[in-house]
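A single protein chain has been omitted; all remaining protein chains appear in their positions.
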Amino acid sequence: MMDNGFEALWQSMGIANLVWGQAFMVLVGGLLMFLAIRKGFEPLLLLPIGFGCVLANVPVAGLADDAVGHLLLAKNPAHMAALADLLGTPIAALGDAVHHASGASVHAARALARDLGYEPGMLYQFYAVAIESGVAPLLIFMGVGALTDFSALIALPATLLLGAAAQFGIFFTLIGALALNVVPGFNFSLADASAIAIIGGADGPTAIFLASKLAPDLLGAIAVAAYSYMALVPIIQPPIMRALTTDAERRVEMMQLRPVSKLEKIMFPLTVLLLCLLFLPSAAPLIGMLTFGNLLRESGVVDRLSKSAQNEIINAVTIILGLSVGSKLQADKFLSVETLGILALGAIAFCVGTAAGVIMGKIMNRVSGGKVNPLIGAAGVSAVPMAARVVNKVGLESNHHNFLLMHAMGPNVAGVIGSAVAAGVLLAVVGS
Amino acid sequence: MMDNGFEALWQSMGIANLVWGQAFMVLVGGLLMFLAIRKGFEPLLLLPIGFGCVLANVPVAGLADDAVGHLLLAKNPAHMAALADLLGTPIAALGDAVHHASGASVHAARALARDLGYEPGMLYQFYAVAIESGVAPLLIFMGVGALTDFSALIALPATLLLGAAAQFGIFFTLIGALALNVVPGFNFSLADASAIAIIGGADGPTAIFLASKLAPDLLGAIAVAAYSYMALVPIIQPPIMRALTTDAERRVEMMQLRPVSKLEKIMFPLTVLLLCLLFLPSAAPLIGMLTFGNLLRESGVVDRLSKSAQNEIINAVTIILGLSVGSKLQADKFLSVETLGILALGAIAFCVGTAAGVIMGKIMNRVSGGKVNPLIGAAGVSAVPMAARVVNKVGLESNHHNFLLMHAMGPNVAGVIGSAVAAGVLLAVVGS
Amino acid sequence: MMDNGFEALWQSMGIANLVWGQAFMVLVGGLLMFLAIRKGFEPLLLLPIGFGCVLANVPVAGLADDAVGHLLLAKNPAHMAALADLLGTPIAALGDAVHHASGASVHAARALARDLGYEPGMLYQFYAVAIESGVAPLLIFMGVGALTDFSALIALPATLLLGAAAQFGIFFTLIGALALNVVPGFNFSLADASAIAIIGGADGPTAIFLASKLAPDLLGAIAVAAYSYMALVPIIQPPIMRALTTDAERRVEMMQLRPVSKLEKIMFPLTVLLLCLLFLPSAAPLIGMLTFGNLLRESGVVDRLSKSAQNEIINAVTIILGLSVGSKLQADKFLSVETLGILALGAIAFCVGTAAGVIMGKIMNRVSGGKVNPLIGAAGVSAVPMAARVVNKVGLESNHHNFLLMHAMGPNVAGVIGSAVAAGVLLAVVGS
Amino acid sequence: MDTGLVMQGVELMLLGMGIVFSFLAMLVFTLRGMSRLANLLDDRAADDSGPMPIQVADNRQLVAVIAAAIARYRSS
Amino acid sequence: MDTGLVMQGVELMLLGMGIVFSFLAMLVFTLRGMSRLANLLDDRAADDSGPMPIQVADNRQLVAVIAAAIARYRSS
Partner (left out) sequence: MDTGLVMQGVELMLLGMGIVFSFLAMLVFTLRGMSRLANLLDDRAADDSGPMPIQVADNRQLVAVIAAAIARYRSS
């Protein structure tokens, strides 16, 4: 045993198996962690994602591989032959065949690998339970609902239109992704393009949920882009906001918001749910969990459950979700020109969404006779509460007594609903 | 695409697909939430159940449907044909065939639907993980054990007999359910009747656990009835208690309970478990988890775990359990004359259980030479701690210095054990 | 029905089915709980394990049995025949056949039992989710990482060598287990021996993780031995420490440790992970989760997640893990001469590990010119923080002003890394 | 083929933005109606001070102390 | 058939109530025995003040402070 014990040991070492792509991805994971820790970029997600990225690229260990991946790693000739036989492919082409296998074949291959004693890696299990099932982003959305105060939106429902306008970033990017197919190396399907476009929703759980349904292979890049650009909102948005507005517009002070009654707050989630039920059932998982969380919060009779949704559940799920997203950053899948395209498209999505929100703000400014400060339109992209804070900051630059934060919270949370609605549309048209 | 895009969109809308049953069930869900929020009816369960009910009846979305249900919703002719082929039924009769498929066929149908790319809805996944597995009610029972102080019962073990007597509500209702079969439209099997009867146990997790084993189709109605009547205990019980007792009996003051030592409290859960092990192993899951939770509490050496069972775990599980129960309130399954029967039988169960408890209380009053206030028998139905509070209140009406709460806690927690025992009997005789 | 109802009832009773082995194991479970509650032996684990042990030995209930076990318990002739047919064995030999079935047959048998309506018991489900998947010990390791301050190790990295030396207990025991095969009744494979040896790592989650991969049948005995001996560290270690050191050596006072910067603490988990990635990827699940938890703690930007890993997650997982380990203490599997062998070998492992650590401490004492107190080598077995406290106590006996606790924390946490590394080696060489 | 896909994207954009705007515009009106309804209900409730929620919990000290442990969770 | 089912229900009721009562009555007696045993053990423990639980934690301030972080969880 020990003769090939030493051999097996050397073969089991990381340095004997590390390929350049993995080394590069380890650096990428390190970069994400650096941004999270040193720069404060959405650390709750980017730290676990970065760490998961490193783990997913540990050579030989196959932490992010399913049982079939472990069969391939083990290189047992008899087992490889059995798998090749099942997939009807020569052993030499097994890697490719597994990569391109269709639904039913994948099922059969996994069953075979399991029967031969191979087990999926830890991160793959996290991914299957948390994301493939769709459960983790939905539970986080429930927590977001339980954490969000929709008062500003209830007091001024018209700001919903700003949240609607900002979703233009999504659909513009969708076309951009499809147009990118003229560049050799890109071959995005309508489903891929839709999943990429949702980055413009500036909402992490929505992006992960949609990507897991429409383009699981792109999920890693999409999630990383979404959270990175959300962290960059204070850098991306201000120039666009300043370019599209006059100083006079930025000075506009808005009327104080009316107080909102407890009953209104309770009826709000139910009203949103009802409209979703009647007109856009495909958005029901997202809108349903968001409004459920908010009802737990506002009902006032289930504080235990509300606190649980706001703390224990969302924290535990965030850890698993982050590691699971990181598991999608395996070198052989992540390192492609498509990833670069996704990062570029994501940036466009944020810029266009911001611009659309601000322009809608200008329209509302005109229509309302100057009562609306167009800056608050920029908060319509979501990225709660960062975008609203940016609005407040840019507003203060022009008028030192103008606190827009509260008014920006309206479009800000409207943006969350808006992107969930957009996700529902994409699921309904593209997903089936 | 877009020509049938608009068509697909319209077809994907809720209002184009909403059937009356679903609209009605949305109202039922709303009613449950109203009762929870405004009337304080067991909000921890009825709020999530009501919300889950609304979600389960969102048209098209199929949140509560398994993969087969989603295959049927998608209406892809090739896939429908494959399923019809598998079940050996014409496509036209597919809906019925799926509804009445037996265990093995259901497995095969689900595997087919999964292989064709269909996924179960969110609520169905919650149901499968939380209730079908039996895990959620058991974890809640662990939490109940960790939250319950059994001192009153240990100080006065004779009150266990009151908890025993009150279970008569269960078995009386069992016969009632079977007798109801003479009415056309009712066709309860012995298993159905047993599951319905457990409503009389006045214990939510026990009812859900038993119903999930014996009659999963009736689980929604059974759980709703159990929690609703538990909330109505202050209305249901007092008239029965007054009718069956004389004013003199209601005035009886009881001796102060002796203090209970720490060692007794530690030995109590182990003693109950041992008896269960020896004489009623079929009750072991319920009694086991109840006593485990109580031992975590009383041992004094694992406060971390005890707190976890009392808070984080029970809260998170309650959210998922509530939504899962709500998922069973789908219009096509819930709206039937059987549901009305279950609601009626549940009310009878509570009344008979209360009466039996009070009558046993009167017997103990005689036997003990007037030392027992018969009112405390009413607490034997469980519904902890509501029933004990009702006893206290009714007692105070007759004697302003007579605080029966502590004495009523004995039969109250005895009722929890009693209904778990009854559930064990039903599982042993009917379940196999 | 009722004629055989009474018969069924009697047959369903525990006392009619209790075999001596089960009664004995109930006592063993009681003993574990007694040690946990009265003697303070690792109560967080031994209390749930003991309770799980009792539950697993409830006759008839089959709480720790899979679906096949429930099929056998039900004794339905048609179903037994179907299973016998599947396994190609006569009905009479069914029990044995199931016991010795190989991977693929087990899968097929379980699928059959499930299709016939049998469900796995509660504890079996816990075991499958928590341990078979490997997830629970890894989540606990994440919590350990989030709870551990590695400063002492960073300040004095040389103490890692003490943690390395103490792992000799593992490999010595491995040989011992193989040598035990000369005794009739013992037949340990290399995988079995490796799983047993890891008891010497004195680290619960590592032992459970490795045993679940290499020798799931022995997991119960291994986990019980590991936690019991960890609790006995204050009794096992001092005599060995005193025997191997002179009074002068025990008096050695060590230089105060230098302070460690925040940046070092952040870089530490990443450094360890990187080395693991490069040289021992098979240890990546354990080392990965340990360092992830530690990074959550030290990064300072994700306090929510760090607290969650240190509290909610680890508590909930500990409950389920403890019960799951207990489920492996079923009489028919646990009561064998092999268990006695495992208990004996585990004690040897602790003693040898302690001795090796102390001897390494003496070597370092010489090499460093008397700056190292050899006692701290004993802490290298892990058993955090008990072993470090024992070092402190024994040190104080010889020199009343000599507080070694902080210096012992270095080898103590080094022991955790050391045994994870040893587990990685065993997995790499034996596991594949 | 490629332009066909881009055209599909343009159509999807029109459809999508149309639905997003319609949905949220509808929500604007519904929320206004909701607020009016809520005020109405609040006013009426203030007037006839309506049916109070069921109140069985005695507020006496004794009861509170004894029941505290169990009352923490009422799901059983 | 139907009356047959109802008769089964009646039998199940008799059986069920019988078991519930027997079980809980048995528990009444067992609990009394348990309490007596507990008192006995408590008394004896008070008399010979028996073997104390293992105590290795030094109570000194220093130790407590240093070990606090790790000691919070002893499962490793």
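The chains carry the letters A, B, C, D and E, assigned in the order they are written, with residues numbered from 1 in each.
One rule holds in what follows: contacts are C-beta pairs under 8 Å (C-beta built on N, C-alpha and C of every residue); 3 or more make two chains touch, one makes a residue touch a chain.
These numbers come from a predicted model, not from an experiment.
Asks: Can you tell me which of C:Val60, C:Leu161 or C:Ala195 touches the chain that was removed from the display?
Replies: Residue touching the chain left out of view: C:Leu161.
Asks: Using the document's definition of touch, tell me which of A:Leu72, A:Met409 or A:Leu426 contacts the absent chain.
Replies: A:Met409
Asks: Write down which of C:Leu174, C:Ile208 or C:Leu375 is the residue touching the left-out chain.
Replies: With C:Leu174, C:Ile208 or C:Leu375 as choices, the missing chain is touched by C:Leu174.
Asks: Considering the whole complex, which of A:Gly134, A:Pro157 or A:Gly204 touches the chain not shown?
Replies: From the options A:Gly134, A:Pro157 or A:Gly204, the contact with the absent chain belongs to A:Gly204.
Asks: Which parts of chain C face the unshown chain closely enough to count as touching?
Replies: Chain C touches the chain not shown through residues 153-154, 157-158, 160-161, 163-165, 167-168, 170-172, 174-175, 177-179, 181-182, 190, 193-194, 261, 263-264, 267-268, 271-272, 275, 279-280, 304, 414, 417-418, 421-422, 425-426, 429-430.
Here is the rule we go by: only the chains that are shown with their structure count from here on.
Asks: Where the centre means the average of the CA atoms, what chain is farthest from chain C?
Replies: Farthest from chain C by mean C-alpha position: D.
Asks: Roughly how far is chain B from chain E, centre to centre by C-alpha average, rounded to an integer in Å?
Replies: 25
Asks: Measuring from the mean C-alpha position of chain A to the mean C-alpha position of chain E, what distance in angstrom results?
Replies: 48
Asks: Two or more other chains touching the same residue: where does that happen in chain A?
Replies: 279-280, 304, 312, 425, 429
Asks: If a residue has to touch 2 or more other chains to count, which residues of chain D qualify?
Replies: Within chain D, residues 8, 12, 15, 19, 73 contact more than one other chain.
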